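Read through the structure below, which is laid out as structure tokens, and then see the notes.
The complex is shown incomplete by one protein chain, all other protein chains being positioned as in the whole.
Entry: chain A
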Amino acid sequence: MTEPTTQAAAPVAHAVEIRDLHKRFGRLEVLRGIDFAVDPGQVVCVIGPSGSGKSTLLRCVNLLEQPTSGKVVLEGVELTDPDVDIDAARRRVGMVFQQFNLFPHMTVLQNVMIAQRRVLRRGAAEAERIAREHLAKVGVLEKAAFYPAQLSGGQQQRVAIARALAMNPALMLFDEPTSALDPELVGDVLTVMRKLAEEGMTMLVVTHEMAFARDVADRVVFMDGGVIVEDGPPDQVIGSPRYERTRSFLRRVLDPTHTDV
């Protein structure tokens, strides 16, 4: 009797699943039918030339952009369904932005506490304990009392990661997290992300850091012109790409002096 029910629950839900996603800005179709999924614990890096729709795709996952059509399913809940409480769904998805977007009128500690307090309704003591825990983890605990403007870009980005982690997300989105950083500060942020990946966090990362994608990602997705061109393990997509579009992109990224555009 009990067997059929356990049977029905058996298929493991994807952390996030995207089906036939389209996004149009006016006449411009930025995403032209995207299908892919990320499984729990997977790290997926999205690479591709600028304007390929990578960031838009990422922003559609937590509905910062409203998709024109298609489905986004997060842990079995269809976010694109108008009846879904989008604020509740977003709590499960952390997002790290290229420009950090820390709240400049709050200290580092307050930045990490505010959503815990206002959204998760955690008590002040608990929120602060959790905030300090995550700040320590990303290595900026000693800056807890500072304001964002007093921090380097790398420190700000790590605070932003701690702020997202403090919400206990099931999925973390990274939108070119190192693109706005001075080159010598990129390493600190990537180290934190690598540690996060090793701990089993599910991550969807839009990045230009090919070394990071090759070493850390379980899968690499190459996008161009609003579609996914290749999707596979890093060794395959970066190591021996099947398509000329991927190859020419990688040539340009890996050897910037080689300008064949």
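The criterion applied here is as follows: contacts are C-beta pairs under 8 Å (C-beta built on N, C-alpha and C of every residue); 3 or more make two chains touch, one makes a residue touch a chain; residues count from 1.
Definition applied: contacts and distances are computed from a predicted model.
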> Per UniProt, what's the omitted chain called: "DNA polymerase III subunit delta", "Glutamyl-tRNA(Gln) amidotransferase subunit A", "Amino acid ABC transporter permease" or "Multisubunit sodium/proton antiporter, MrpG subunit"?
Replying inline: "Amino acid ABC transporter permease"
> Thinking of the whole complex, not just what is shown, which of A:H134, A:R163 or A:R245 touches the missing chain?
Replying inline: A:R163
> Of the listed residues A:I47, A:V72, A:A115 or A:V220, which contacts the missing chain in the full complex?
Replying inline: A:A115
>> Residue by residue, what part of chain A touches the chain that was omitted?
In response: 62, 64, 87-88, 90-91, 93-95, 97, 99, 101-105, 114-115, 118-120, 147-149, 160, 163-164, 167
